[in-house]
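Note that one protein chain is taken out, while the other chains of the complex remain in position.
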């Protein structure tokens, strides 16, 4: 552990964090790049464990050369210290980044903690063999292991495409890709799509792979039940209204309903949030990626889900903005306008990417009918094993009218994952009117985690001793 | 009658008033148990209370909690008559505890001395080398949010949530109801059980109730098997040089819960209503807990609660009639003991409303004590 103070601490070594660290270091800043895992790349650029390889691996990692260029910028920089396997549990104002391996102090912080998957409960979803879509992909990219031999991919959102394509490429029989929403809205917003030719090409590429691997692609269908005793044996797909039920025997399900910004560290520090078009909550940032807390920046998914291109650009903008702020404070020229931090073309690229992402994301809401498929026994909270029945009782009998009270009365969201998995579902179920989307305050009830990671009591105790 | 506040004290007032024959409406601007009640451990303690009015209220409450349990309600809010173990790090502290326990016994507290070599019979995982302790079988525990919700339900009161009280309807010096953001509610009696906001409600009647917040954090660990059986804390006497008073200095209470996590709480800070986490305060709690139970050092803390205890300058709650407005009663300012003191508070309010003989002397809790400056304490 370095006891020195850094100019900048970047939390998360995914695309946004790597870009922010590399850019700021190239501007002369001393940077700590703090990462919970053991490798650079985050989820999108997830690399196989050292030494692992497979013949189909190159087909899986599309952005390989881009990742390698970015990784080289990080690894060869004399001004970046990469701190792997450092789990950040809180950030103190000022800033001290508290990790399970001790504190890291820095003048500024870029939060690049990415996102996690939005999931909703359905009967049988706690059976082994049911994975999140991103989980199946991480298993493949990081371990070169298939989630199953006969796999169903379901849910909603653009992530399902590479997951299904990757599994098929690696040899799984993908029995179907079920997109819950009927996709017809892109034509209404042609401009953002047309200005992203790379995305068009990518889409055509996926379509080719699905034809080649005989992957049936259906829209307007969702998984309403997983069946099996000790492990998954089949899934039932149906239209959201429950009609057209069809049973598909399989040994793995990869299911996800989009992504949620991971912003707990920022919320606890007091950063303002904003409700996003896709129904998630992200940190509010200005044109230079600054949050409402001075010196604390957010780049990539923490400012709202928008994909890898946005993350790379925003990381760069944040890195330049931090460096410019440093130059200003050194030169005591506080009058230099902020907008000078990042060149206009970068900011235009960011705005274009975000515009495109918004068009995509609004096409992929969670179908409100998901709650109609719950049975009283369906677990809503997997950690504390809280069934839907208990949540219903809290709302209808015990006077819970918000997510926080549901949590207090049922323990839903109080377990190991601290509501990352059930937070969205509880926010929905706390509303008596099923047609109303979850409120920001209810989503925040789960998103605000005073400790972003579990911390050994002994590590917490050291925190007091250190400051005495 | 209308009860302002759907917390623990409000729920208990609703329950006992309803049982005394009143028709009750509970209003709260937030959810059920959304204030102090939902942010604490649910301690029902007598062990930490010196002889005096608060101890009498706590002992009466213990009886009522037991009655509620006997009615079959206890399980629904995880009532556990587990007992408390207060331990001493030095022989001097153990003697001081002995003297303290002797004074408590005179008021009806059961306290059993535990020699150093018998501590492990009570708590096998306690740190070695402690000087001894005292076991208080009356100390017990509930899950506070569930207790609030279940008592409210048992009261059959009408509960109006998300409805803030903006004014009192007063005619000829007597209360006639409340004005809320969702309309007026007529009532002959109004009970102020607004906790932290009790002072603001009193001000609507032109009365003074200087309720102040005192912040506390409670650590919550990963789920564990029942390794800690009782409520355990350490106590030491420290001499306050300036006042020459001996004061009890206690650490956070460490205890297991039926759902698995161990709770460590709570810290005490006067910082207003600031929710900014204090990692030093959290660390101090963690250190104290690990000092008592060394195995906890490697156990994960998953989260913490941050709550604000509503306290009055003399550290006694205000329970009784308002000095200026007839029909208005106060039941607030219970500091960190509101869960434990709630049933006796509710019972006392119900007795005062019905002009019955109270089970506890209401005089020390008189809200009017803050109205005349010469009587103000603290």
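Per-chain residue numbering starts at 1, and chain names A and B are given in the order in which the chains are listed.
Criterion: a contact is a pair of C-beta atoms (placed from the backbone, for glycine too) under 8 Å apart; a residue touches a chain by one contact, two chains touch by 3 or more.
FYI, contacts and distances are computed from a predicted model.
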{"item": "Protein name as given in UniProt for the chain not displayed, \"Acetyl-coenzyme A carboxylase carboxyl transferase subunit beta\", \"(2Fe-2S)-binding protein\", \"Sulfur relay protein TusC/DsrF\" or \"Nickel/cobalt transporter regulator\"", "value": "\"(2Fe-2S)-binding protein\""}
{"item": "Contacts of the hidden chain among displayed chains", "value": "A, B"}
{"item": "Which of A:40, A:60, A:120 or A:147 contacts the chain that the document leaves out", "value": "A:147"}
{"item": "Residue touching the undisplayed chain, where the options are A:267, A:383 or A:400", "value": "A:383"}
{"item": "Missing-partner contacts on chain B, residue numbers", "value": "222-225, 227, 260, 300"}
{"item": "Touching residues on chain A - with respect to the absent chain", "value": "36-38, 43, 48-52, 116-117, 126-132, 134-139, 142-145, 147, 230-231, 382-383, 385, 415-417, 420-421"}
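We take it that only the chains that are shown with their structure count from here on.
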{"item": "For chain A paired with chain B, centre-to-centre distance based on mean C-alpha positions, whole Å", "value": "41"}
{"item": "Complex contacts: residues of chain B adjacent to chain A", "value": "6, 31-34, 38, 145-146, 149-150, 152-153, 159, 161-162, 219-223, 259, 261, 264, 276-277, 279-287, 289-290, 296-304, 306"}
{"item": "Residue numbers on chain A that touch chain B, as the complex places them", "value": "90, 92-93, 98, 268, 270, 384, 394, 397-402, 404-405, 408-409, 411, 414-416, 418, 449-451, 454-458, 460-465, 467"}
